[in-house]
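Each remark here refers to the structure printed beneath this line.
Here's a slice of the assembly, chains where they normally sit.
Chain IDs A and B follow the sequence of writing; residue 1 opens each chain.
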Amino acid sequence: MKRVVSFGEIMLRLSPPGHERFFQSPELRTYFGGSEANVAVSLAHFGVRSDYVTRVPANALGDGAVRALRAEGVGVEHVVRGGSRLGLYFVESGADLRPMRVVYDRAGSAFAQLDPAGIDWAAVLTGADWLHLSGITPALGDGPARAAQEAATAARGIGATVSLDLNYRPALWAGRDPSALIRPLAESADVLIANPGAVDAMLDIRVDGALEWEKRLTAIAARVHEELGCGQVAMTHREVLSASEHGWSAALYEATGKNAHASRRYQVRIVDRVGGGDSFAAALIFARSSGRAGLDAVRFATAASALKLTIPGDFNRVSVEEVDRLLEASG
Amino acid sequence: MKRVVSFGEIMLRLSPPGHERFFQSPELRTYFGGSEANVAVSLAHFGVRSDYVTRVPANALGDGAVRALRAEGVGVEHVVRGGSRLGLYFVESGADLRPMRVVYDRAGSAFAQLDPAGIDWAAVLTGADWLHLSGITPALGDGPARAAQEAATAARGIGATVSLDLNYRPALWAGRDPSALIRPLAESADVLIANPGAVDAMLDIRVDGALEWEKRLTAIAARVHEELGCGQVAMTHREVLSASEHGWSAALYEATGKNAHASRRYQVRIVDRVGGGDSFAAALIFARSSGRAGLDAVRFATAASALKLTIPGDFNRVSVEEVDRLLEASG
């Protein structure tokens, strides 16, 4: 069994029940989540040895985050405890014409104030086959940014594959140019997960916007490979038809063959839209590291993440068998 | 900021959770609502100074009704306390092929037994720019009927705009001809909100039923203007495709230009169908009183009320910004 290490923040999410607006009733449903944590959890559900590295406070909220990861089968041996607070976010799901609404409250979190010296990446990565990072981490503070770069460097050093999901969140970069931090990180990555807007904003790479989807992806990916060296570039395509219905598809470019593999498109009645991209990343990591070829891998990853959209919470609690069954059923 | 006064009953609504049938489980969800109260609440969410005039008993249910209005930002200074009971209604939402089911229990309510002498309309309306009434109130009893007419007269007297939503509920008029009470009220109204069936039943005005929708509206509205003097006539058009999916559109006729402005049509996956028409009225009042022209006003009102259909409860808890954002998104 392969061992994958993921690194990033984990937050407490609070959501009103069903389709309610914030504080319409006095209940909030808790979930724990975060882009890379979602990847770690999905990998554990696929049977992969999955460890998560993060920093959470030594209080009941930090305990809750660790407990949530552990419940899903994620290794938490390298979780650092300290700092004053856990990042939070409040999510109102919306419904049909009424869009999802998110209030972030993550400033000053234990993770944002992480000291990179507190993580011994050589020890953490011993026996690891893969390291997963996202473009959110460098935006959160100097400590996380440096820790992410050090992790990538250490992983390359031991021959582990490195994946980076750009995960562009404009609000986190307010007034700053992401490329200075993200380009070096991308140069360390074998697998880049992105979408055209993120590549533009975070890597300063843009192509003719008039190209149709597959050609555009191929052009972007070729440029990414050329400039930054990433051997695989995956892009997901979410069409928000309404808060309750999304189109979902993806494609994967492989530099070796200079070609792109496209998945089919799923149209999904949304149960929970959070974590779709993360579950794609997890499933792609699983598929590649378990030997599935390009087209099979992107099909698997797209089916897995389409399933995620039907599951409450940030985590994709589906097994490999369930994904394969959907692939069969959807031809 | 404009000040709008609304007058009518407010009731306690009790609904089983989710898609359950009545008493399938021992929980009921409470909401407070009522046609004009829903208007008052929506106006408060739009930032308008919105006061509600009603009568509720001096017990815990009356307290609950006042508390609900106050929570939404509605002024309750002029709520009269007294009488023996609060009107109730029980709503089973239905689902898809299974229609919504309502059991009313409003007879003998504090509001139905209201003494019109107990409301000093001159005082209540001081500083008011708009008065909103509905055709439900006159059906509830002599007291409410007289109070509504007095309110309309007082409002005209101080130059406030008067809107009347016909809100035809056949069960409330059982065996009585509404027109004797409603026509005089409509004559006091500047803005009439209706649909063809209500105009027929309550105003004795009918046009060729074979006309297509926009022409029919124009014909009706012209007749309404001619006979009763209302300068603006708005009509909403709800197509009940199933208990879970409605078509929703509206049009507004302006006597000045003798023309009708039609909104686009929204097809909405229903979260809660109650209060759609009321939220249209509120948004139309907001739009007109904040200076939006005819087409913009009907577009705003239709978008606002389409959003209502995605929100649990009777109240339309959306802001002006959210409505404008939907207008932008839906072109």
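Operating definition for what follows: a contact is a pair of C-beta atoms (placed from the backbone, for glycine too) under 8 Å apart; a residue touches a chain by one contact, two chains touch by 3 or more.
As the structure is a prediction and not an experimental result, all values here were calculated from the model.
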With 2 identical chains placed here, how many copies of the sequence make up the full complex in this file? 6
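In this section, only the chains that are shown with their structure count from here on.
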Averaged over CA atoms, how far is the centre of chain A from the centre of chain B? Could you give it in whole Å? 46
Would you pull the chain A residues touching chain B in the complex into a rising list? 18-21, 24, 94-99, 242-244
Which residues of chain B touch chain A in their complex? 18, 266, 268-269, 271, 306-307, 309-313, 317-318, 322, 325-326, 330
